[in-house]
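Encoded as structure tokens, here's the structure I'll be asking about.
With one protein chain removed, the remaining protein chains of the complex are shown where they sit.
We just call them A, B and C in the order they show up, numbering each chain from 1.
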Amino acid sequence: MKTETERPACDYQMAIRVYWEDTDAGGVVFYANYLKFFERVRTDWLRDLGLSQETLRKLGKGMFVVSDLQMRYLRSARLDDQIVVTTLLVEQGRVSLVLKQQAWRQDELLAEGQVRIGWVCPAEPGANTATGAFKPGRIPEDILKLLPVRQS
Amino acid sequence: MKTETERPACDYQMAIRVYWEDTDAGGVVFYANYLKFFERVRTDWLRDLGLSQETLRKLGKGMFVVSDLQMRYLRSARLDDQIVVTTLLVEQGRVSLVLKQQAWRQDELLAEGQVRIGWVCPAEPGANTATGAFKPGRIPEDILKLLPVRQS
Amino acid sequence: MKTETERPACDYQMAIRVYWEDTDAGGVVFYANYLKFFERVRTDWLRDLGLSQETLRKLGKGMFVVSDLQMRYLRSARLDDQIVVTTLLVEQGRVSLVLKQQAWRQDELLAEGQVRIGWVCPAEPGANTATGAFKPGRIPEDILKLLPVRQS
Partner (left out) sequence: MKTETERPACDYQMAIRVYWEDTDAGGVVFYANYLKFFERVRTDWLRDLGLSQETLRKLGKGMFVVSDLQMRYLRSARLDDQIVVTTLLVEQGRVSLVLKQQAWRQDELLAEGQVRIGWVCPAEPGANTATGAFKPGRIPEDILKLLPVRQS
């Protein structure tokens, strides 16, 4: 159960306070709630790139959804903790992106994950997005060109 | 801080187990989560009357939303507790219903509330319910006639 | 269903962004989640007064818990909305405080509530707070003197 002591570079980061709602009777942040924290940071990272949910709907008539993820829990965050959650784009494909995300309390790594988000759009154009089905598709060019370029 | 010792009659009740997700670092069920429990019971009560969410959308092109509520918290539910949550229709109007709801652990009243749910339908017919606006309206007759009749 | 158009004075306010986790299939913030937002603001207001959860435990060996509340839901917050949640101390007793809290989107009042928080401390001194019982008690003087004084 190692914890890295230096916070690596990332594309975006966000301070998150731990409130009562985040904790459980073990006195620590409930394991599912790190996925909420990670989602907040992904959303704000996209918004920061000019890709708010509304823009995504307009540009691509679709949205990103999580298709798979891995999580490692190393140390527990507790009530009142101020943590920093980071996100880094590590893989950019035509239909999905892979992000590495971490939660830190100062120099302690609390949890980290790798999250694949895939692009989906309504299976039938103009369908009611609250009730209609979605299907995977290519990430629209107008979205791809706003993502950070990585040397590989 | 009195707790009634006899469970009054109700229209519908449901056993709910308390899991880690429901608790907070105080070791008890987080206060907002009783509203989740109450919503589950209202939804199952409506479904039991033949009014699933899908039927509501078909019959009335709308749904019920909470417009106001009062809550009293008397005793705390804890991890692993098996509680019983009840609902009773106490007021039936043309645009809203009022439900009295309680959470019990055996003969201990833990929390109780009064919840007004109002009928809303899309502000523009055929609008995308995920993004469009809703406006209050009269509860459709096909729904009203399925509700329990009270003598008054 | 009136919405006040001027934001009244308050003791503390906080900007809150609406994320996916806060919304439901109706496309709006789930009604129980306003109680999460209100709790965040109460906690930060107390922290701002010098009363972090840790300080509360040290000063008073106890904590505040919600004993009753009223909520009114006027308009819906949606994904990506930036809202402002306020809190105002409207009643200060020896065993409880009453706070008026509101959620605003610019000049639209979305929801408002009145929340009574009562002081509780372990029923037996030194008990494990995760498993032991709590009992209501007088708010410690060291806490009372940090609260804003109101003319009445």
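Quick notes
Going forward, a contact is a pair of C-beta atoms (placed from the backbone, for glycine too) under 8 Å apart; a residue touches a chain by one contact, two chains touch by 3 or more.
Since the model is a prediction, treat every value here as computed from it, not as a measurement.
For the chain left out of this panel, the touching residue among B:R7, B:R40 or B:R138 is B:R40. By the touch rule set out above, chain A reaches the unshown chain at residues 1, 26-27, 31-33, 35-36, 39, 63, 65-73, 76, 78, 129-132, 134, 136. In the full complex, the hidden chain is touched by chain C at residues 20-21, 23-28, 30, 32, 57, 78-79, 128-131.
Although one chain is not displayed, its contacts with chain B can still be listed: residues 17, 19-21, 25-27, 36, 39-40, 43-44, 47, 52-54, 79-80, 130.
The criterion applied here is as follows: only the chains that are shown with their structure count from here on.
Residue numbering shows that chain B and chain C use the same positions for more than half of their mutual interface.
The distance from the centre of chain A to the centre of chain C, each centre being the mean of the chain's C-alpha atoms, comes to 28 Å. Work out the mean CA point of chain B and of chain C, and you get 23 Å between them. Residue numbers of chain C whose C-beta contacts span two or more other chains: 25-27, 36, 39, 130.
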